[in-house]
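The complex appears here without one of its protein chains, the remainder shown in place.
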Amino acid sequence: MSATADRKPVSASDLAALRLAAVGREPWRSLDELADTAGFRRFVEAEFPAIAERLPFSLDRRSLLKLMGASLSLAGLTACSEAERIVPYVHQPENLIPGKPRYYATALSSDGYGIGAVVESHEGRPTKVEGNPDHPASRGATDAIMQAAVLSLFDPERSRTPLRQGEPASYGDFLKDMAELAGGLAASGGQGLALLIEATTSPTTKAQIGSLKQRYPKLRVFKHDPLASSANEQATTRLFGRPLTPVYHFDRADVIVGLDADFLGEGPGRLAYARDFARRRRVRRSADTMSRLYVVESTPTITGAAADHRHAVGPGLVQGVAAAIKAALEGEHDATSLPSLGMEHALVDDLHSAGRNALVVPGAHQTPFVHAVAFAMNARLGAVGNTLDFIEPTDAMPIDGDLPAFCQAITRGSIDSAVVLGCNPLHTAPSDIDVRKAFSMLKLLVHSGLYRDETAFLAQWHVPAAHELESWSDIRAYDGTASIVQPLIQPLFDGKSMHQLLAALGGEFNADMQALVRRTWAAVDEPAWKKALRDGVVPDSATTAVAVSMPPDIGGPTRHAAVADRLELRFVADPWLRDGRHANSSWLQELPRPLSKLIWGNAALISPATAQRLKLENGQVVNLARGGKDLDAPVWIMPGQPEDTVTLSFGFGRKIGSVAALSGGYDAFALRTTDAPWFADGLVLTARDSSARVVTTQHHQAMEGRAIVRHATLDAFRQNPHFVRDGVPPPPTESLYPDWAYDQEAWGMSVDLSACIGCMACVSACQAENNIATVGPDEAALGHEMHWLRIDRYYAGPVDDPDIFFQPVPCMHCEKAPCEVVCPVNATVHTHDGLNAQVYNRCIGTRYCSQNCPYKVRRFNFLEYQEFDKDSAGPQQAAHNPDVTVRSRGVMEKCTYCVQRIAEKRIRAQIENREIGDGEVVTACQQACPTQAITFGDLNRKGSGVAREKAAPHNYALLEELNTRPRTTYLGKITNPNSRIAGKPGTETGGNG
Amino acid sequence: MQIGEGMPQVFSSNANGIARFVLWGLCFFAIFAAIGGTALLRSGFITGVGRPVAQAVPFSHKHHVGDIGLDCRYCHNGVETSASAGLPATEVCMTCHSQLFTGADMLAPVRASLASGQPLQWQRVNSVPDFVYFNHSIHIAKGVACETCHGDVDGMPLMQRAHSLSMEWCLGCHRDPGPNLRPPRDVFLLHWKPPQDIDEIRRSLISVLDIHPETMTDCYVCHR
Amino acid sequence: MAEALGARAENAVPRAPVLRGHHDFPEISGRISAVVLQGRLPRFFWAAFFVCFVFVLLFLYSITYLISVGVGAYGINIPVAWGTMISSFVWWIGIGHAGTLISAVLLLLRQPWRASINRFAEAMTLFAVAMAGLYPILHLGRPWFFYWLLPLPNTHMHWPQWRSPLVWDFSAIATYATVSLLFWYMGLLPDLGVLRDRAMSRAGQLFYGILALGWRGSAFHWARYRTVYFLMAALATPLVVSVHSIVALDFTFAIAPGYYSTIFPPYFVAGALLSGFAMVLTIAIPLRWAFAVEDLITLRHMENAAKLMIAAGMIVVYGYASEAFFAWYSGQPYERAMMAQRAVGPYAPLFWVMLFCNCIVLQLLWLRRVRLNMPILFSIALIINIGMWLERYVIVVTGPSRGYLPSSWGEQSLTWLDYGILFGSLGTFFALVFLFIRILPAITIFEVEELVEEKGGGA
Partner (left out) sequence: MSLHGVIAAFADPEALTQAARAMRDKGYRRMDAFSPFEVRGLAQILGMPRTRMPWAVLAGGMAGGLLVYALILYSVEIDYPVNVGGRPLHSWPPFTVIAFEAAILGAALAGFVAMLWANGLPRYHHPVFNAKTFTYARGGKFYLLIEAADPKYRKGLTKGQLTRLGAETVEEVEA
């Protein structure tokens, strides 16, 4: 981070300033500057011989080692050892100062769409991903998957070398083959050649495919995205004559109706949507208003958890419900045939009164009819153009079809050689098309991917793909905004970007990654290009909204016949592993799923009532059969799951990669068919008498009547802003002990439970920032997981339709900390600014502190979970944050309020002889949070953000009756249910467990 | 008279003396061990103070700093801005040694490094454990001189520790920084002669530089 | 009914004397020292010792495994970060208490019957405390740094955190071990003199002679000896109470439900005596039979021990009751929930077994004929030993497993290592007892002789 950027204190609210702070002023020069070549490589090589030995190929070894930081930057990885070696550069790159991190803007791909990121780099070693405040899809927030990017970058199991028929070969050989191929193709005009690409919005890819098609007129391009749904495209094409993509503005919406739409947890715009949604849910004074969210959904999602009214129906019933609402909205009362929610009229009145500020959101995977209904209702309410815009699809690619078409073409013999870029159809294809058979009919199959996956094993040529942190590319966000993807380091394993391979296919060998991308943006002049690189977005590249007119006839629902005594089946993508592409990331495997809190495996979710009827219990293995295909899966009973509906998630059941091999679960693709990609009925469940281990991090779901998550409705809050004090023991006012004076900074945190959507981004960010170890399924099952920050999820009310509460629980940093008094060796003590410091090197592991912690936020290294001797730690230590000690076995650890960030800002402030600015210190969890639910800062500073939050009437401390005086406090959760609809929490407060 | 038949005089007459000697000996040994151990922890044997460390290239601070008078920052250029002072890149050495002592044998490794691109390897002399986060820039900014911790490097033909760098030693200054402060402009001077009114200056430095000793012993100042 | 039985028992068995039969001094010193000097041991002595030794090996293996792998090999987790290490620690400390009570308190109370059982009771104390002392160290995440609990002149400014009950523990146990050792050794001095003079070999003479420090039974020595011996007893009495109170404070000091209970100190001390006397009987009953010293360790001793057991036991029962009552009376939802969970939660079986052992079985001791029936008394002692271990375990785990935030509720399950260390230490304990019996006089010669003298040659 350049010194100039930080002369003035930076305020988190001031995005531009934060960008300067984060991205730094010095313009981007070239790749060499970043990961300086020879000199850097050699000195690191000299510094980490052990890592060098671990790598099989000398070629890879060089390229990996060049990127490892200096010994200084890896301080903290080892215990003290006598006579360490220190190794200087041979040529020190300009403006690289050992010991000072630098930040670069780029964009990471989420199902092919871009989310802006700012990546922290220590001596050319990317260690942490933050959101890019200037990027519309990020707004400074990240999600768990983005956080894990640094880990997958250094994953030693990534594909390391090109393979010809499975044998290591050189990229040169590959290019030779390509040259021959290209020669032949040029003659035949690309006869029999096909491309299979994964989901992407890259303009460069688009352009390259375009030029390829010119070069090979007969070339055919297919796209395979197992997580995509064509429903929106069909609906918009039918309604408007051409495919359009809806973009929502939740910040303008007063009343939102979700039709099986998980807009907070799924989709390329989720981070931005969450930010907008939460902005309308922030209540501090009685005068403040709130949006209201109705959700009809077919499986519990975090969106449903955030809803004021949630209604669970089977996935097939959603279109009926949608129709019913539409009918009610249009005043037709003869819609008796339609299923009733019991709340249409209140809902519809709400919609009417909201008018153009209403918003109906269809679920991406729902039927085209649901989309049509939703759009029609929006149009009728006048919401289109206000809360909802239509834009040209940003992922439009000149493609000729999808995977089934591709396979048919092969079997018909019209394709004999194919290039598969990124995707892994052998694992992610629907079970009713035999990809293996089709692919094995090919003369030539070229595959490029991060891992040597199922498809790679079948391919004649496998080329390691460059990680997105290694490659030059460009990508569009959900609203069309383009970003330049720039590499943080040279490819570790000499991977090639999609663009390089496309170029090679076009006869352009050894093309420079950067040049290929730059060519696409030739229109942009050099200064603008540099600015785009630094800012992480290409200015004014967002797609503008198009005007649409809604036809009167929107068509009818697709037939849906519920078969008696059969179950409905619902597919979801695992929130972290997606279609399985992230299955080898231990961070994501061990990150609890927001609602089920399951880790290291998936389960078949069923509702409590269904479980009771079928006499099933958690972990019991059932056989699920449909259309001749079947699979065995452990059952997990999920409160809020609709009746007779089984939810299966993709992403598990892969055994490629040692981490993925650890995980349990099933491969849901085995039950998926082309005709029913997302939900189907006619599922037959037969219980087996075996059971399988399902690992969860939370065993008790009820608040047991304790005032843990304190909540109230908006009306109740208006009547009594201090509702968090109702029916709970008053907090003790005095203490036996004299208070300590905190006359300088007094760090504190406030968590707004109304804003928290339980997306787990903070937990993942905490793990990445603080070098938190993963422990694996066996240890986790014993209760040895290490997350410093956890999100407790509680259910309240009826078990089949419960209210769902999330509560992030970091260390409370109690001023009267119970943990400190019982430590026999002063390993945890208080600092002058009120931090509950944990001194790892002083801890002897009596675990008394944890026994005495009412919040149970302390975590213990029961075994040696990560190698802290850098000479034997291996490549993945490169992902470590050098500013945080790596803890050894037998040591207690816990949330430190990101003390390394505090110390860094404090030192800079003191060098500049000034106060630390408000919002200058940003904790990792706070920075990642999409809804800005977390506020951190100095309580002693008048008008600081955190002081303002804590001044709110519904601010309360967890277990305050214990008089531990926590520095972390919560704002009670406020919901905004429609008073005309019964069965929702009224004015009662406190944890109604 | 055989054993077991009474005759209880088991020990010879000098047994008493031996017993007394052994008992007193044990007492004195215990005391000696305690004192000795306490001293040993702080001695050069453990801390390595005053022990020159052999280096691949016998770089002499005495020559470069003492005789030639190079500024610390010429080689350690990160010291004012970064946590780490930084080590000179090979090319920095060669800026001079491409002209001077171009053929000297002792510089062969340097030339080799530049030629091959293989970095020089130095043995670290002033090292702290990796759970200790020392930041050079703040010390420089607050008027703690190089020589305060690193000693008279201009007198060291081979680099050696001037102080134990133990936590005890660090805290000595963190609790009472006053005696080790000097005007920040002078921090790079060696053998700095305090002016007459040094106490006055130091008192003012504490307030001018906004130094709060009570906050400097917090654990996270060094351990994170 | 019970009274009737008791009454009939009274008639049936006359009040057992402290010593039975006629004794004179040489006969006593001869018989007792013969065990040591001529190795006059029952046949199965070494067989039994070998069995114990196998467990010693298990102990060593478990410890090695633990140190090389880490405490994760125990069943502990978050939230239940303490387990068998702590419960066994408390249990062993408790066992130690009976020895000190017999030797110190009964000495002060001038209870003559203590004479013939105090020696091995004290030895039992020492070995139990030695075992107990190991546990907190084996419990540590980084055992090799246990000495950080000591104020040593180090260079990294390390001081113990004096407010922590663990530091109190450390000082209490260290003191207790030292004082017990001194007290025991002082008691041994005169007998060592006897063995020195009766030793059959030069080696024996030197071994016992050096330990005896040249004791010759001078009247002046006896006078000072007796004074200091009594003073030490007077010191040991408050010490023994303080030690287990401090152990109890490990829990009482904590804020966790189920720990924060002010009744703990007194009822831990009572529990200590209960388990301690149980262990005394567990050792004494086989011992007196095996070595045919029923006339020195008489039914009177056994019966008195049993009476003390029921006395201490009833206090413990009261402790359980008041703990439950105050959990309810406090009105604290957390305490109440924890108590309820203790009775019906995952650890309920242990809880009920514990109540059965410590409350139900205990009541049998009201019957005199039970107190005088060695096989039954022996099995009751064993059952109560088990019950008391369970009590400690239940206290240690149920609190944290049902803490303040239901989200963090969870249980721990024991691993082989938990058992390995527990039974390993039991084996080591008994192995030490065997060695003690072999090497040192298990019955105090000079006090028994004194007793004989006072009784004019016994009953």
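Before moving on, here are some points about what is shown:
For reference, chains read A, B and C in written order, and residue numbers begin at 1 within each chain.
Basically, contacts are C-beta pairs under 8 Å (C-beta built on N, C-alpha and C of every residue); 3 or more make two chains touch, one makes a residue touch a chain.
Remember, it's a predicted structure, so these values are computed and weren't measured experimentally.
The chain that is not displayed touches the following shown chains in the complete assembly: A, B, C. Which of C:Met200, C:Leu231 or C:Ile360 touches the hidden chain is settled by the complete complex: it is C:Leu231.
Checked against the hidden chain, the listed residues A:Glu815, A:Glu904 or A:Glu949 yield one contact partner: A:Glu815. Considering B:Asn16, B:Ser98, B:Ser116 or B:Ser204, the position touching the chain not shown turns out to be B:Asn16 (whole complex).
From the options C:Trp46, C:Trp222 or C:Trp416, the residue with contact to the chain not on display is C:Trp222. Counting over the whole complex, subunit C has residues 24-26, 28-29, 151, 157, 159-164, 167-168, 171-172, 174-175, 178-179, 182-183, 186, 190, 193-198, 209-210, 213-228, 231-232, 235-236, 238-239, 242, 246, 249, 445-447, 449-450, 453 touching the chain that is not drawn. In the full complex, the hidden chain is touched by subunit B at residues 1, 6-16, 19, 23, 217. The chain not shown here touches subunit A at positions 735, 737-740, 814-821, 823, 826, 829-832, 965.
The rule is simple: only the chains that are shown with their structure count from here on.
Look at where the CA atoms of subunit A average out and do the same for subunit C: the two points lie 57 Å apart. Between subunit A and subunit B the centroid-to-centroid distance comes to 47 Å (mean Cα coordinates, whole Å). In subunit A, no residue reaches two or more other chains under the touch definition. In subunit B, no residue touches two or more other chains.
Those residues of subunit A lying in contact with subunit C across their complex are 698-706, 708, 779, 782-784, 790, 792-794, 807, 809, 818, 820-826, 842-848, 850-852, 854-856, 858-864, 888-892, 958-959, 962, 964, 993.
On the subunit C side of its complex with subunit A, the touching residues are 69-73, 75-82, 136, 139-143, 145-146, 148-149, 158-161, 163-167, 170, 250, 253-256, 259, 333-334, 337, 400, 403-410, 412. Against subunit C, the residues of subunit B that register as touching in their complex are 3-4, 6, 8, 10-11, 16, 38, 41-42, 164, 166-169, 171.
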